[in-house]
Structures are given as C-alpha cells and as structure tokens.
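The complex is shown incomplete by one protein chain, all other protein chains being positioned as in the whole.
== chain A ==
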Amino acid sequence: MVTDSSTHVVEHPSWDGRRGVSIEYELLSRVDGSARFGFDDVGVLASVSGPIEVRLAVENSTKATFEVSVRPLAAIPGTDAKALAATIKSLLTPSLLLTRYPRTLIQLVVQPLSPSLVGSPKAIPSLHPGTAAASINASSLALMNASVAMEGVVCAVAIARTSSKDLILNPTADQLVSSTASGCFAFIFTTAELSNDRLHASEVWSNWQSSLGFDVAEMFGARELAQQGARHVWELMKESIGSVGVRRSDDGEVKAESTGRLPGDGGDEDKMEI
C-alpha cells in the first residue's frame, strides 16, 4: 500500500486550446478512494469511503446508503453546499450498483479547492457551473479509485454563452461573470454492448440558466457541445486510470509500482472489502 501521495498528473491542453484538465490520484491513506480533478483554476478533491458501517437510522436492507457531503473552501457548509450535495447524489446514484452492498454506507466527500465566485452580489455560489462540473468528475474518479461497483462513469462539463452568443466549454471565472447564460451538463457513459466497445452517453443532469432568457434551440445546442466535451473528459479519465501507482523518481524516471489495490472501471468486486 502506498502511504505517501503518489500522483500522476495528466495535463492536457483543452480542446479549445484555452483550458486544461488535470487529474491526480491523491491516494489519501485513510479513505478507500480519492481523486482530484481540475479545470485549470477550478480544482476539486473528492474522497470515497465504502462500503463501511452505516448508522441504523439510514440503513437500507436491500442496498447501500449513498451519502454525499460538500465542504466549501471557506466557512461552514451552508444551504448552497447542501444543494450541490443533493444534486451530486441524485446524478451519481443511477451509476452506482448499490444493491451489491446492502446494509452498508458509501460516503463521498467533495472539497472544492478554489473559492467560488465571491464578492459579486449576483453570484450564485452553488451553481458555479465550473465547480459543479469538476466536483462531479472528481467524484466519479474517486468512486472508481475506491472500486465501487458502477454501471457507468459520469462526466460533466460547464458551458457559458458569451455576450456575442458564442458557446464556450469550461469557462473561466471571468468569462462566467460576463456571460449571459451558463449551465452544467453531466452524462453517464456506459458501454452498451460488451462485444464492441461502443460508448453510449445519456444525460443525468442538464441545467441551463440565463437571467435574460433563452430559447430552447440554444439549450439543445449547449447540450450537444457538452456531450462532446464530456466525452473528451471520459477519455482523459480512462487514460489516467492506467497510470495510478506509477511513481516518478527524482531523476524523472518512471517506475511501475504495485499499489496492492487497482481501481477498476467498476465490477472489481472480488477485490472489494466489505
């Protein structure tokens, strides 16, 4: 078991050349799985513990109880953190095979690592789409890192519409403040047929808002763009999994090292501890 943080950082220039994605597996030693996901300046750390013992009040005899908590960077969690946690729980639950772990708890803790849009009275912190998208991606990675049985992987991206009616993927904080509409879209990626590797995407969360109003066609356009973006995120995630446990020595040489626990794409139940 690796005791210190062995990280593999995946840096990719974004598909539109402006924003990069970074994925790190923190390998926190006290939880079953952890991961950090970043869209340039917005980073989120997620950790998963489970299946672990569940308190009687929330125990379910047929499936695991899935609890999500979001801890903001500053101050105690308020109602917006609760709202984001409830959203994440609703959109991740369809992807988890909770019936595999009855009478247990799977606990996900999400920690944004960058402050949300503060100082602007019109800021809606919980719905900062970039943080929401990064939180969802980090959660998916952490769940995979913890080898929780999953039906598919949920990937999310944020989209904003500029004043010139362009749609941009993964907007920066400044771009968001000056945007006229924004939203976050999350898709679950499953391999529909096991024989060929065809990837199938369905949306689990789509959210689009504008204080100036918008038309349906624009929202569908944003969703299309988001699906492509989410697919790209999925590919980056898949690439990152293969390199967990690879340690770079001081002179930059790559040494493979067994971590004793490999994350799977779900379904690794023989390596599961209950």
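Please note the rule applied: a contact is a pair of C-beta atoms (placed from the backbone, for glycine too) under 8 Å apart; a residue touches a chain by one contact, two chains touch by 3 or more; residues count from 1.
Here, contacts and distances are computed from a predicted model.
J.: One chain is missing here; what is its name in UniProt, given the choices "CST complex subunit CTC1", "Ribosomal RNA-processing protein 43", "Alanine aminotransferase 2" or "Elongation factor-like 1"?
T.: Looking only at the record, the undisplayed chain corresponds to "Ribosomal RNA-processing protein 43".
J.: Among A:60, A:172, A:207 or A:243, which residue is in contact with the omitted chain in the full complex?
T.: A:207
J.: I'm checking contacts with the chain that's been left out. Which of A:49, A:87, A:107 or A:240 qualifies?
T.: A:87
J.: I need the residue numbers on chain A that touch the omitted chain, in ascending order.
T.: Touch with the absent chain occurs at residues 78-80, 82-83, 86-87, 90-91, 94, 119, 121-122, 124, 126-127, 188, 202-216, 219.
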